[in-house]
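The block underneath contains the structure these notes are about, expressed in structure tokens.
Taken from a larger complex, these chains appear in their original positions, while the remainder are omitted.
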Amino acid sequence: MKFGILVNEGPFQHQASDSAYLFAKAALEKGHEIYRVFFYYDGVNNANKLSEPQADDRDLVKLWSALAEEYKVDLVVCVAAALRRGIKDDILAPGFRISGLGQLIESGIQADRQITFGD
Amino acid sequence: MEEEWDEGGPEVVKRFMYVNRKAPYGTVYALEMLEKVLIAAAFEQDVHVVFMDDGVYQLKKEQETKAINMKNFSPTFRALEGYDVEKLYVEKESLEARGLTVDDLVVPVEVLSSEELKGLMDKQEVILTA
Amino acid sequence: MLLHTVNKSPFERNSLESCLRVAEDGAGVLLIEDGVYAAMDNTQVSDLIKKRMGNVKFYVLGPDVDARGLGNQSMIDGVESVDYAGFVDLVEKHSATQAWV
């Protein structure tokens, strides 16, 4: 089955992004496909490669990048939300790309199930 | 956006529902949700917009945001019709709990009881909340 | 005496209720941001404030009321509207401020 995932919050402040990551990983490990993970609102902060969590804590930005590499997951950051929040190509972590909100709607259309993680 | 049309293809039409449960201005969710509604309309999807809980406050008339330095986005609701977004629903119970009536709202809406809303939600294929 | 600020809608969260549970008689409660909905009369939660009216002093931030289109709605009797300058005065005249974020 093809899943589409929407992430509305950044790493740290809320658990939303952690939950989304663990859901995506579990789906992939079960042999499902993730059609796309779309990052909206503060969710765009998941793509900030300057992020440096404490050594004994998880590093969500790196975890998303690794997931993208291992499973070829399409990680899309909303361009409008990203501009406002200062997430630009210069600081974009590997595996993420910046694109329009239409990519979220397309995910809703193409995926068999679309699920939201937010505040 | 043209390449998106090519990829996604507007020929598939799904029932999209947007559920607005947050008050305006205190958080950004109301504003950015509107952007998602407009895009879905541009993709010619079957768009349903529900206002319940504090989301009904998004539609309150006479919003004057100058003194808090924020953009007043309530006129955008009046523009929805021009994008063929006409299925706007307000939950009756939420409206009443806040002492509001449809006359307090900036756009015409269909008022549904939670009981009626149940049936409508259950038919949706994509539900986006914030 | 403390000044309490409440910025959350009383319909969505328990902040105002918790605030009023520990607010002393004589304290000030300033409703800001989505907290201003609590000041409106004739709602399901109007009693939260009415029950403490008289022993707690209630204020509401006018700019946040206007932004939400509530400028012409009827407010609970006894709630005083202030602007940002009035907000500053309230913080100054109370011994400390507790934000119920």
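The letters A, B and C name the chains in turn, as written, and every chain counts its residues from 1.
Simple rule for what comes next: a residue touches a chain if its C-beta (ideal position, glycine included) is under 8 Å from a C-beta of that chain, and two chains touch if they have at least 3 such contacts.
These numbers come from a predicted model, not from an experiment.
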Whole-file subunit formula (labels as shown): A x2, B x2, C x2
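As a convention for this text, only the chains that are shown with their structure count from here on.
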Pairwise touch network: line, ring, star, complete, or other: line
Intercentroid distance (Cα basis), chain B paired with chain A, Å: 24
Chain centre separation (chain B, chain C; CA means) in Å: 28
Approximate Å spacing (C-alpha centroids) for the pair chain A, chain C: 38
Residue list for chain C, restricted to those that touch at least two other chains: none
Multi-partner residues of chain B (at least 2 other chains): none
Residue ranges of chain B touching chain C (in the complex, touch as defined): 22-27, 53-54, 57, 60-65, 67-68, 70, 72, 74, 96-99
For the chain C and chain B complex, residues of the former touching the latter: 7-9, 11-12, 33-34, 37, 40-45, 62-64, 66-72, 83
Complex interface listing, chain A residues touching chain B: 6, 8, 40-41, 80-81, 100-106, 108-110, 114, 116, 118
